[in-house]
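Shown below is the structure under consideration.
Note that one protein chain of the assembly has been removed; the remaining protein chains are unaltered in position.
Letters A and B mark the chains in the order given here, with residues in each chain numbered from 1 onward.
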Amino acid sequence: MSYFQIAWQWLTATQQWHGGDGIPVRLVQHLEYTGIALGIALIIALPAGLAMGHLRRGGFVVVTVANFGRALPTLGLLVLIFVLTSGSSASWLVPLVALAIPPILVNTYEGVLGVDPNLTDAARGMGMTEWQVLRKVEIPVATPLILLGLRISAIQVVATATIAAYIGLGGLGRYIIDGLARDEYNVVAGGAAVIVLLALAIQALFTLLRWLIVPVGLRRQTQTS
Amino acid sequence: MSWAWDNRALLAHYLGQHLYLALLPVLFGVIVAVPVGVMCVRYRWTWPLVLSLTSIFYAMPSLALYLVLIDYTGLTDWTVIIPLTLFSLSVLIPNVVDGLRSVPPPVRQAADAMGFGSLRRVIQVELPLAVPVIIAGLRVATVSSISLVSVGQLIGIGGLGYFFIDGEQRDFPTEIYTAFILIIVLALLADSILVLLRRWLTPWEVRRTVRPGSRLLTATWRGSSAGGAP
Partner (left out) sequence: MRNNSSRRAAAPAPKRTTIRTAAVAVTALACLTAAACSSSSSSSAASSSSSKSSSSSNPLTPSATGSVVVGSANFPEDELIAQIYVDALQGKGIKVTSKFNIGAREVYYPEIEKGAITIIPDYNGALLTTSVDPTSTASSTAAVNAALTAKLPSALEILNSAPAQDKDSLTVTQATATKYHLTSISDLASVAKDFVIGGPSEFQTRADGVPGLKKIYGLTFKSFQPLDESGPITITALQGGKVQAADVFTTTPQIITDHFVSLADPKNDFAAQNVTPLVYKKGVNSTIVSTLNAISAVLTTNALLQMDKALIIDHASYTQVASGFLSQEGLK
């Protein structure tokens, strides 16, 4: 049987949709962890990115954060914090937040930095205060990139939360970890499929958000992926 | 510390496996991405399709892909190498396309005027000019690849990731952070080497410093800030 057949069979079996180990429960758990981590990362990274971009400072910090963010091994970070805190139940939160920060920070910074200086010049010329320049000019123009950063971060967190099942977290990763332990490949296949679908759904969600939030002119101008 | 020294043979063994699993996909990625990128620029209608495919692979959690592949490649190195190659492609192809498109039209026109055929123009003029952007993508792909390999340890194929799992099982933080630091050092080293490669390949760029916010950084980060899903 091919992977797709195995996964499809598992996904469509009714028992998957009921009970404490069912897909809805695990999905909600997963989204909870993702939401909390993203929320915290946003609170930290968004203002920082906006400030640094607006003031045109700290580029070196941003590049360093970006490099480290990419180089950090996710499983390693999860396990390290888990072992160092002797298995504390919140040991999943720090790695998730740590990995969620770089995309938001970097893209927000870039977005604000990349605003055409003529625009900000004109705004200041019109008498806007720095705050107003940020709010009324820089943020709107930077929105595509900020959204991009959020999207990348969301997918990063979803993926890391999956791995966090290894240190005992719930969520969709349990299908992978438990399935591997029990050699129930159908569970593993199905779990992997759900995670892939979730990632695709997030892509779609952000594409929709981008379409809704970003003005048409800007959308065309900054067409990325 | 002394643990690392005492166990250097073991560390070296897994380091070797790690490099092999991380760098081979990037190599395959480059080999495939350049022609595909050229094709996307030449035949514009292929670009949206390729772009959607690469976006999908970019967003995929690598663990999920490893697991899907077990059905086809068993528990071999290919189970990790193939998804990582796909991921490298999803970073590199847009960069190649971007780099080629960033060649200023006057340069292209000058090449045409000098009698360059269109393929020759691409290879001898446009690609070299696209090198900074391509290498920017290579850096992202390489650093991410080095970091993503360790996740493969969950199916037993993870290079230095071995120490993460073993360290967790034996409650042995020393192993974990040694491997952790080693991976980061490897990634940063690879990054530096690529930067030097870029400087060597494009001597005309030496004078220009890369200011954050310049096209180069944007190209680096477009859709690839933290190097994809683990």
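As a convention for this text, a residue touches a chain if its C-beta (ideal position, glycine included) is under 8 Å from a C-beta of that chain, and two chains touch if they have at least 3 such contacts.
Because the structure is a prediction, the values reported are computed rather than measured.
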| Option touching the unshown chain, where B:Ser52, B:Thr76, B:Gln109 or B:Gln124 are the choices | B:Thr76
| Which of B:Leu84, B:Ala111 or B:Ile165 touches the chain that is not shown? | B:Ile165
| task | By the contact definition given up top, give the residues of chain B that touch the hidden chain. | result | 3, 6-10, 12-13, 15-17, 19-20, 74-77, 153, 155-157, 162, 165-166, 168-172, 174-175, 186, 189-190, 192-193, 196, 199, 203-204, 206-207
| message | Suppose we count only contacts with the excluded chain; which residues of chain A make the list? | response | 83, 86-87, 167-168, 174, 177-178, 180-184
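Definition applied: only the chains that are shown with their structure count from here on.
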| Between chain A and chain B, what is the gap in Å from one C-alpha centre to the other? | 20
| task | In the complex, go through chain B and note every residue touching chain A. | result | 51, 54-56, 58-65, 67-68, 70-72, 94, 140, 143-144, 146-147, 150-151, 153-155, 158, 160-161, 164-165, 167-168, 171-173, 176-177, 179-180, 183-184, 187-188, 191, 211-213, 217-218, 221-230
| task | Please give the residue numbers of chain A that touch chain B in the complex, ascending. | result | 2-3, 6, 56, 59-60, 62-63, 66-77, 79-80, 82-84, 99, 102-103, 106-107, 109-110, 113-114, 148-149, 152-153, 155-156, 158-160, 162-163, 166-167, 176-177, 180, 185, 188-189, 191-193, 195-196, 199-200, 202-203, 224-225
